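For reference, the structure is listed below as structure tokens.
FYI, not all chains are in this one, though none of them got moved.
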Amino acid sequence: MKQLVETEPGPSTAVIKDAWYVCSWSGDLRHELIARRIADEPMALYRTPAGRPVAMADRCPHRHYLLSLGKLVGDAVQCGYHGFTFDPSGRCTFVPGQAEVPRAAGVRTYPIVERDGVVWVFPGDPALADPARIPATPWIAEWNAVTGYARIGARVVLLIDNLMDLSHETYLHPSQIGTPEVAETPIETSSDGNVVRVTRHMLGVECPPFYQAATGITGRIDRSQEIAFHAPAFWALSVRIAPAGSSGTGFRSKVLHGLTPETAHSSHDFWCIVRESDRDDRSKDEQIVARQTAVLMEDVFALEALEAQLQRTTERVPEISIGIDRGGLLARRALQERSPKLPA
Amino acid sequence: MKQLVETEPGPSTAVIKDAWYVCSWSGDLRHELIARRIADEPMALYRTPAGRPVAMADRCPHRHYLLSLGKLVGDAVQCGYHGFTFDPSGRCTFVPGQAEVPRAAGVRTYPIVERDGVVWVFPGDPALADPARIPATPWIAEWNAVTGYARIGARVVLLIDNLMDLSHETYLHPSQIGTPEVAETPIETSSDGNVVRVTRHMLGVECPPFYQAATGITGRIDRSQEIAFHAPAFWALSVRIAPAGSSGTGFRSKVLHGLTPETAHSSHDFWCIVRESDRDDRSKDEQIVARQTAVLMEDVFALEALEAQLQRTTERVPEISIGIDRGGLLARRALQERSPKLPA
């Protein structure tokens, strides 16, 4: 892996704008204004009374006040400073003190798509916003899903590194999902440039507390992890847990993360856990949310410490990569191909 | 107004030093040291035992310790670190460990003038500090005055924009002073380069809560607003409220703001409300202060949000201006003529 080390660029702070990003779970977007920065674009998000999601630039074209601090008037946004009003297409429909509305007074809106309970937004060039490029997520609507959110004060690639190399579970999350076998078991990786895959199959291993609680299994298990990273912003882990040696389908679930850059140094993590079994049983939801949140807070702590360390470090220090990093390095390459060029 | 948009420079962070600024209300300056940054000049302010106000650079020439952290010894300032002592003219009168005081050990003092209960300071070139250029404020001494102060974490021009366009009252201050007619009524503007005037006359309109409380009038009123902005740092609003159609002088008051830059991104707002009627009746003071503070806190919130937005925005985004902005744009021009040139 030594050659990889020499040529890899380290954890980039580049922000990719030309991509579909999760900006909200459907249930969290209502007829009220939310301020959210997506890929360095400040947005005011809301849902119209008819239910349509809207993503509007969070800056009034008049004096640049934050539209998210204004109020909704029907399906329009009224600026809270001087009353400039914009319809869901961004067209200005009212200005104070005069009848004529200047044509230039419109505000940018962003392509937005809602599907399977996920709200996706495209902060970049709208000509490139092809909804066909949004990853398929049918199980969020079809299976039993719980969702959550965390803001992380770290560049998004650190979160991607984290998720592409699950051997960290053994060291960072030993009380919930890490067992020695995760770090010990070799992985297989592949990439077609758009989707990076990492798989790990563990046979006859210990069942960690997180999955004991979700499945009721306490003995030895066969456990597989199949990661599909849809560059640059969506990560899906398919998990299969079954009693060791059993040939059934076992317990199937997916852990999903919408990985959305906020700024060059901070990220949104929209996570979702879906399970195929007990599809209409909500009794385990609360415990799953609590355990997932506990795991995620360990990641947030680690990634924010790492981001702070990187920002304090002025010199360029190379990274050493080994076998477990193959997935993460493929993911970084997929990001790099999509990244704007930073000043040298 | 489109052409104005193209040529206006947006909300500048330039700090004008060659101007008289309010640095304190008379009643707030006592025989004790206050640290206050005025137009990016750190000053130690105090009043001598004889009552004379002093503005001294807040930096000991020895090792640059803050003189405002020292103590007053008679009418002199003794540095709290090594005891260097300065008289009100800034002359050094004592250094430790030796009899001879180096001639270079003096500290800068700033031209300062007290008039009508206002303390003005000139942070720039003292050769330009002509007291004749201080705006006349006789009613502060003659009428019934209440005063207050707020620090605002926003560049001073945002506060000036705010005050030059009172149509924002309708949207930002609807519970105290904004009524729909403020935004709807056309304004008249003029400028002679030193004073920018904006006037608005509203006939037979609703009386907002702020003026109901101050005047006791609850029915329809005639209401006039006459703004005089004395560039770059003093703003006076003359208000007349009278029962609709009445020909008397009605209730006359003035709202005054000393608009003093602290740094390129923060300001001091010294405000004063004077009313001609009930000149010796202090019974309404408390309520007027409370209501004015409520209004001002809405402005502080909005302007600090806007300043933060501007600082996060790296690209240059043009502003759209309309009729209500004529006064603000004339004020910005008057500032621009007085501003030091910023690096391009």
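To keep things simple, chains are lettered A and B as they appear, and every chain counts its residues starting from 1.
Throughout what follows, contacts are C-beta pairs under 8 Å (C-beta built on N, C-alpha and C of every residue); 3 or more make two chains touch, one makes a residue touch a chain.
Keep in mind the model is a prediction, meaning the values are calculated, not measured.
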Item to check | Subunit number of the complete homomer, 2 shown here | outcome: 3
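Assume only the chains that are shown with their structure count from here on.
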Checklist entry - For chain A and chain B, what's the span in angstrom between their mean Cα positions? => result 46
Checklist outcome for this item: Residue positions on chain A within touch of chain B in the complex are 42, 58-59, 61-66, 69-70, 78-83, 95-98, 102, 104-105
Checklist entry - So in the complex, which bits of chain B are touching chain A? => result 1-2, 5, 161, 165, 167-168, 170-172, 183-187, 302, 305-306, 309-310, 312-313, 317, 319-325
